[in-house]
Every structure is written in C-alpha cells, then in structure tokens.
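Apart from one protein chain that is not included, each protein chain of the complex appears where it belongs.
We call the chains A and B, going by the order they appear; numbering starts again at 1 in every chain.
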Amino acid sequence: MSIEAKLAELGIDLPEAAAPVASYQPLVVSGSTAYISGQLPFVGGKLVTGKLGDTVMLEQGQEAARACGLMILAQLKAAGLLERVERVVKLGGFVASVPSFSDQPKVVNGCSDLMAEVFGEAGKHARSAVGVPVLPLDAAVEVDAIVALKP
Amino acid sequence: MSIEAKLAELGIDLPEAAAPVASYQPLVVSGSTAYISGQLPFVGGKLVTGKLGDTVMLEQGQEAARACGLMILAQLKAAGLLERVERVVKLGGFVASVPSFSDQPKVVNGCSDLMAEVFGEAGKHARSAVGVPVLPLDAAVEVDAIVALKP
Partner (left out) sequence: MSIEAKLAELGIDLPEAAAPVASYQPLVVSGSTAYISGQLPFVGGKLVTGKLGDTVMLEQGQEAARACGLMILAQLKAAGLLERVERVVKLGGFVASVPSFSDQPKVVNGCSDLMAEVFGEAGKHARSAVGVPVLPLDAAVEVDAIVALKP
C-alpha cells in the first residue's frame, strides 16, 4: 500500500508544507538521507504556543507533537519523497517546558506514534527528547527528523 | 584487543540496556551509521535526577554523563554492534541546568572521556553540549550518539 493510501485509510489529511520562518530549507537530501528542519505545530492552521507545565496541558502537547509529525510528512510529500521513505531514522524532540515538567517523552510520543501508524516497522526510530525554556514563535513543541530514502 | 576485552581490562561492567521510556527504538542502523537514542544516567540501577547548579554537583554530573555513555555502549552491545564500532562520530550532550550553571563541557566530558578510554582513537568524536531546563523523568544528563560501523 502506498503511503498516500495509508494516510487516506487513517483519515489523515496532511497540512500544506509550511514555508521556513527564516533563511533555511525545510528539507535537504544528502546521499540517501533526508534531513528535515525543525517543524513547528500547526493545528487547524494555528500555531500551538505556550509551555508544558504552564499553559499547555499534556494532551495538548501530544497533539502539538503529532502536528509537528504531520508537518514532517507534509515536507516529505512536498519534496516528492513520501513514497521513498525507507526508514524514519531519528527524531529530535524539543518541548517548551517549565523546569518542573519532566514528561517530555509522553509529549513527543504524539509524533513517534504517528510515524509508527503511517510507516509501520519503517516508522520505528531512534529519538532524543529534551525540555527547552522557549521555542521559535513561542511554539510548544519542535521536532526535526532524519529519514533514510529508497533509491 | 576486542572491545569486550578492553572493557574487562578497564574493570567496566556494562549495565543492562535500558528499554526506551516511550514509543521509539534505542538504536537504529542506517547504512553504516548507528543512531543511538538519548540515553539517561542510571547509577547503581537508579536514575540520577536533578539539575546542575542546584542539587547536582559537578562531580555527580560527570558521573551521570559517564553513566549515559555506559548505556550507549550497552545499547551497542545489545544490538550486537560493540565490536563493529569504527568511530564514535558525534555525541549530543544535554545537561539539566539552572541558568547560572555554564560548565556543561566539564559535565559531558564524563561521557567523552569514557569513549576515549574504551575505543582509543576511534572514540574521539565531535560533540555539542548545551544546557536545558529539564530532561525526561527529571534526569540530570541525556546523551545521544552517532556511531560509524565497520562492514
């Protein structure tokens, strides 16, 4: 089954690939590896802002992380690479957090679980998840990715 | 000398490879490169928690970083890759820090020095080390790694 068909089966409608908010590219291919820039969480076209442990609840954080993942998929699609994903290799999850909030892994699962749903075994990835005091535009979550491509 | 023999010579007993705390893999191989997920510091089976500059002293932070490194080695061993390490390419060190603590390099050396001890020249790596306000489960340090593998 193609990834597009899988997305349709899951009822997932990808957002439009967001333009970079500064002087960089959303995705660069080097050899057979795609590096996707840190993606911010847009839900219903609106950026999810604020910090976990403050104004953003765990469930909202998870939804935000999933939205980052959808944007990673949208960037792959915009680059014509969605059907060439061989393996989601690594995700880097940054969670805007007050110093007492330590559930970053549960938050970033919103993105990780999406990759497993969409790509199955090929979606199982290495990951780091950390708290940060603040993200660009006050986003709640940012996720970047390394993806191996089929020839 | 094999790495296992080197570890024995150094008196290093690797911990059991920790299961991921969420929806990801501890290690993914892409081509000849292994990506190891961010590892947390277990000393005597107990997670080292707290922040540098607050309740965690420099020496404890260094020991925690070394523990992250031991877990990186444990993950390589669990994946059957310990003897195939060609080069430790890059470490990413995240140190839970209050805003006035700026000795992250000394902390992460706990991990870097371990790699040099165990792998010699092949253990010399590129690195980034940064402060973060908080880490998963309130861990004091998290380190992820990129490792080049022999065929």
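One rule holds for everything that comes next: a contact is a pair of C-beta atoms (placed from the backbone, for glycine too) under 8 Å apart; a residue touches a chain by one contact, two chains touch by 3 or more.
If you're wondering where the values come from, they're calculated on a predicted model, not measured in any experiment.
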item: Options B:18, B:43, B:58 or B:148, residue touching the unrepresented chain; value: B:148
item: Positions on chain B where the hidden chain makes contact; value: 32-33, 87, 89-91, 97-106, 108-109, 112-113, 116, 124-133, 146, 148
item: Chain A residues that touch the omitted chain in the full complex; value: 20-28, 30-31, 35-38, 51, 92, 94, 132-139, 142, 144
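Simple rule for what comes next: only the chains that are shown with their structure count from here on.
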item: Superposition rotation for chain A onto chain B, Cα-based, multiple of 5°; value: 120
item: Approximate Å spacing (C-alpha centroids) for the pair chain A, chain B; value: 24
